[in-house]
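Data first, discussion second: the structure below is written as structure tokens.
Apart from one protein chain that is not included, each protein chain of the complex appears where it belongs.
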Amino acid sequence: MKNYANIEDFPIETIEALLDSASMLKKIKFNNLLKNKTMVGLFFNPSTRTRTSFDLAMSQQGGHFISLEPGSKSWGIDFEENMVMDGENEEHLKDAINVLSRYSDCIGVRCFPGFLDWDYDRKDMVLQNILKWSSVPIINMETISHPCQALAMLLTMKEKFNNLKKKKFVLSWSYHPKPLNTAVGNSALIAASMAGMDVTVVNPPYYDLDEKYINIAKDFVVKNGGTVTQSNNQDEGLAAADFVYVKSWGSLKQYGNFKKEEQAKYKDWTITSAKMSLTNNGYISHCLPIRRNLIATDEVLDSENSLIYEEAENRLHVQKAILNYLLGVS
Amino acid sequence: MKNYANIEDFPIETIEALLDSASMLKKIKFNNLLKNKTMVGLFFNPSTRTRTSFDLAMSQQGGHFISLEPGSKSWGIDFEENMVMDGENEEHLKDAINVLSRYSDCIGVRCFPGFLDWDYDRKDMVLQNILKWSSVPIINMETISHPCQALAMLLTMKEKFNNLKKKKFVLSWSYHPKPLNTAVGNSALIAASMAGMDVTVVNPPYYDLDEKYINIAKDFVVKNGGTVTQSNNQDEGLAAADFVYVKSWGSLKQYGNFKKEEQAKYKDWTITSAKMSLTNNGYISHCLPIRRNLIATDEVLDSENSLIYEEAENRLHVQKAILNYLLGVS
Partner (left out) sequence: MKNYANIEDFPIETIEALLDSASMLKKIKFNNLLKNKTMVGLFFNPSTRTRTSFDLAMSQQGGHFISLEPGSKSWGIDFEENMVMDGENEEHLKDAINVLSRYSDCIGVRCFPGFLDWDYDRKDMVLQNILKWSSVPIINMETISHPCQALAMLLTMKEKFNNLKKKKFVLSWSYHPKPLNTAVGNSALIAASMAGMDVTVVNPPYYDLDEKYINIAKDFVVKNGGTVTQSNNQDEGLAAADFVYVKSWGSLKQYGNFKKEEQAKYKDWTITSAKMSLTNNGYISHCLPIRRNLIATDEVLDSENSLIYEEAENRLHVQKAILNYLLGVS
């Protein structure tokens, strides 16, 4: 049984096959490959694109999508194995997953980290437990990584460049008033490295991504011919970039102990047209939702070089490819 | 590209064609005209009939409906163009609409006004911006007007009268403990005027609808042969009515500054059987949900002359007609 838990779990050949499949499914929008198949999406956190695009990825292929929101419409869920359930939640994840495995053909899970203790959160225990308890394929719809988003980003870049190898990819931190998940950053970094790009990660001091992801990326570029560089100088990082992926995330050094004023020191990391002029007439994208005029200006986001909507659309197409791969119909 | 934003945007011939289409679709309940079509319903406010009837309007015609609730299941959304998004919301309406335009074939929007400043709310900026940003047809599922409800009301009346022209239509304000949206009142007034009815709007002093809608209605009756009258005397207004449309709304004079005790002065505006006896054995309807024994008594609502359920059912049929018209399949 296959899962789509992390993009780094797959050889680059599989990723390329998924991208080819996604391109084809983008042209032939409707098919009946998922007739009688049901995916359940388990959303512990809000979602607009993920929910809608998975629903469509199923329905446009003859299948069915059911969305559950534990804690509001559905029973609140406890996560810890072997715990005594004497708190507020009525259901254990083990039971939810075992039951949904019997009802459905595939389960998607969105479960952001707890933001209290990174040493704990980095183990991604919820996802790991779900993988253990499920008897149907699991799709990571964002935990501490976001492999569906990363695949959509790859497709979006491939539509612009004949070949991604040695193109300069800049993952730039940007300002947001809250400490966000590092998931999109982690997966974007790895995806670009898998594609053999020259990757630069720019972020303020103390905002480095977990070295686990940096190391995975470095391992990939050895095989695939790119480079991975980290920098605290945004302007230098952006220089001659072919593709800028902007994203805010919280400092892992202040994890569980967020200092709003500290982060506010970096308000000038907002991507502006002036900053984009440092690039090689580079494209820019973001996973959405994006805080306009904080992460990047309206001018940048509404420019011809902005690929935010292309990438959002590509979520649909890559997720069709992932589903068909996992469910053995492609 | 066509939209269904306001009922007054259409010539009466188009409205009549929609009503004919709705009548036909009421008889032949199921078809496959919307195969492979998806409508996304964006609900910023609660909904029972609208949500259910649009879902059915799609599914009974082979299509698919996806419901999103920004701020709960989906990301919270900011509306203002060019703003710096440093508040609570993570997504901008511009991005949500651009993305949903790529995912779907039609977007429905329910977004009640802000109830702080009528000078601002009457511009209906959210709807106007959505119309600007969307690349697929938009359906107004209630903003400051409610054109789907008004079309259902017209169909309900046409099923009872051979000809609506010169029938007496009374739009009567009624008591509710809160200051409600004027949307249903606005669209009902206009729809009845488009149909050439003799329209009387009765409401307490200081509860007049925005003169914009009164003027649109007056323009229509010039063309269509009816009349538009306003009155503060409910009993006189109800006299000889063929059709009473009862609805509560907040005073535009006290907009953003609601005085509960002021409104409570008009508790005796509840429609009772005694008041209905003033009419020409008139029918009564309401958009639902209705506060029973405040807006109208149980006796009135459960009487043979009550058309509340007929109108609610007709929502389904007129919305099928609207969808087929907008999506070019009728």
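All chains are identified by letter, namely A and B, in their written order; residue positions are counted from 1 within each chain.
In this text, a residue touches a chain if its C-beta (ideal position, glycine included) is under 8 Å from a C-beta of that chain, and two chains touch if they have at least 3 such contacts.
Owing to the predicted nature of the structure, the values given are computational and were not obtained by experimental measurement.
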| item | value |
| --- | --- |
| Touching residue (missing chain; options A:M1, A:M24, A:M85 or A:A264) | A:M85 |
| Chain not shown: contacting residue from A:L18, A:V40, A:L252 or A:L327 | A:V40 |
| Full-complex contact with the absent chain, from A:K2, A:K26, A:H64 or A:R122 | A:H64 |
| Touch residues of chain B, complete complex, unshown partner | 29-30, 43, 46-49, 51-53, 55-56, 59-60, 67, 69, 72, 177, 288-294, 298, 308-309, 312-313, 316 |
| Chain A residues touching the omitted chain (full complex) | 36, 38, 40, 64, 66, 68, 70, 72-76, 78, 82-86, 90-92, 94-96, 98-100, 102-104 |
